[in-house]
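A protein chain is absent from this complex, but the other protein chains hold their places.
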Amino acid sequence: MSKRSLRDHSATRLSLVALTVVIVLLFLLLPLAQVLQQAFAKGPAVFWHSLQGEDPLAAIRLTLLVAAISVPLNLVFGLAASWAITKFDFPGKSLLVSLIDLPFSVSPVISGLIYVLLFGAHGFLGPWLIEHNLKIIFAVPGIVLATVFVTFPFVARELIPLMEEQGREEEEAALVLGASGWRTFWSVTLPNVKWALLYGVLLCNARAMGEFGAVSVVSGHVRGLTNTMPLHVEILYNEYDFVGAFAVASVLALLALVTLGIKSAVEWWHRDELAATRRH
Amino acid sequence: MTASPSLHPGQAPQTVQGAGHSPAPVPRRRSLLRRQVIPGFTLSMGITLGWLSLIVLIPLAGLVIRASGLPLDRWITVLTDTRLLAALRLSFGGALIAALINGVLGLIVAWVLVRYPFPGRKLIDSMIDLPFALPTAVAGIALSALYAPNGWLGSLLAPLGIKVAFTPLGAVVAMVFIGLPFVVRTVQPVLEDIDVELEEAAACLGASRRQTFWMVQLPTIAPALATGISLAFARAVGEYGSVIFIAGNLPRVSEIAPLLIVTRLEQYDYVGATAIATIMLAASFILLLIVNVLQKWNRDRQGGLR
């Protein structure tokens, strides 16, 4: 809701609104438009053609696979963590919350590096892995691990503040009425946080499919095998195949737009419900 | 997605061990433990701590152990490398400039979104999160095409003698792009919660619009603004994907520290990579601490007066 304000000068108002629109257009929308323009620079046929072929399809498949593994893992983690943190009192709680947030403040490159140091040929477990003919770094497991790391906090972060605000009374009421723990979770807690959960999963998924730095360090860039879509964008770009790079990039940009679209739609359609569960 | 949750700060510490083993087999008369009413503590805490250790803590500890094994002279060699120092200067300096720019731009955007209804505001509002959702590599190639000398914006800036793509300035532009939502999304809710009465009180006391902004409103949102700027800074320091495409990556000029880590790795210089990563990790920890302190300040300032 907009605020009733003591009439800011209409000139101030107008110029600030204009400035905001310019900032958003120039900094946020123009890059998006650029992606589409470059992708279709040589017509839709060339665009379509660049998405065909073994390499782009393999990259898309791998990206989907990685997201399909890492998002559910972090979803379960996020639910468990927010349950533990908001429904119980224990010492060191704020430290735990900071630790969950930690991956956000670590450079993606470092997120990849730590797994290389652990599982790489020269890593702690490297010799053992080689001996048993297991490959983590420069293979799919490494990519999944790095992705799980960078998307680690997303779901928990959306849920914790909301569940904290909602308190414990409803769960306690359900338990007093004889519901089991699981039953309480499914029919009391989950419905109250479903939209925040959805948003957390969406962001988690967007980041999982789009992660570049961390995945780049652990992937080894083997075409058709360990190349995700963002990595494929880089390869094509460095080979001066701009249409190809931007074509794959436009698919990723579409993913971002869909994510934002769903988020806005949920906020719009369920704003009453969101307001109610957030008790504003 | 920025402010960290508030967790009853004044809670009395309670012991945890055994919390989930209820019902207790032995009567625990003098236990400090309050029996938990809600079930599932052991399970949820087990998953949380287990997953956190496996994915985050143990791998990060590995890095620290590696770093602590480095002899002092190796540290000195690494730390006095002018190429590294230049890269750190760009990562930290560029991030600082970008964060400050984002402070100004983000405050304006948040201010307008909260206070001035205008057609299309909803759309603009939902676009703010774009840098959160757009893969960094996509942002990187888009920005670099945009600011290249023959690009949409680059061709406008070239006659003015401003070169953005493939210069350190390009790195700053990418850092501004990825940091903007942090400031907007931290300041926006606080701005929404400011009482209109504060403004009205200032006006009744004779303050001009400008005085009200600088003396009343800005100090009220200062902690949130500082938090947002710190978050944008932290993100920009470690940023990799969007920067490497636009910055040009010229050693000692437009090369960022994360890229140097990758370069060292590609040369199988694990020691060098570990040392740089440790420095950056330490910086992230310090930043995280600062953000926590700022958020506490924010909560105190927002604390109920009613």
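By letter and in written order, the chains are A and B; residue numbering begins at 1 in each of them.
Definition applied: a residue touches a chain if its C-beta (ideal position, glycine included) is under 8 Å from a C-beta of that chain, and two chains touch if they have at least 3 such contacts.
Just so it is clear, contacts and distances are computed from a predicted model.
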> Going by UniProt, what is the name of the one chain that was not included in the view, given "PadR family transcriptional regulator", "Sulfate transport system ATP-binding protein", "Chemotaxis protein CheA" or "Ferredoxin-type protein NapG"?
Replying inline: "Sulfate transport system ATP-binding protein"
>> For a quick check of understanding: of B:L85, B:L123, B:L198 or B:A282, which residue touches the chain that isn't displayed?
In response: B:L198
> Out of B:L85, B:M215 or B:I286, which touches the unshown chain?
Replying inline: B:M215
>> If I consider the whole complex, including the chain that's not displayed, which of B:P71, B:P119, B:G161 or B:G206 touches that chain?
In response: B:G206
> Residue-wise, where is chain B in contact with the chain that is not depicted?
Replying inline: 195, 197-198, 200-208, 211, 215-216, 219-220, 222, 300-301, 303-306
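Here is the rule we go by: only the chains that are shown with their structure count from here on.
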> Could you state the distance in Å from the CA-based centre of chain A to that of chain B?
Replying inline: 15
> Considering the complex alone, what residue numbers of chain B touch chain A?
Replying inline: 1, 3-9, 11, 13-16, 19, 34, 36-41, 43-45, 47-48, 51-52, 55-60, 62-63, 66, 105, 108-109, 111-118, 120, 122, 124, 126-143, 145-146, 151-153, 176-177, 180, 192, 196, 199-200, 203, 209, 234-235, 237-241, 245, 258-259, 261-262, 265, 268, 270, 273-274, 277, 280-281, 284-285, 287-288, 291-292
>> Quick check: in the complex, which residue numbers of chain A touch chain B?
In response: 2-6, 8-9, 12-13, 16-17, 19-21, 23-24, 26-32, 34-35, 38, 73, 76-77, 79-81, 83-85, 87-91, 93-94, 96-110, 113-118, 122-124, 145, 148-149, 152, 154, 157-158, 160-161, 164, 168, 171-172, 175, 180-181, 184-185, 203, 206, 209-213, 216-217, 229-231, 233-234, 237, 242, 245-246, 249, 252-253, 255-257, 259-261, 263-264, 267-268
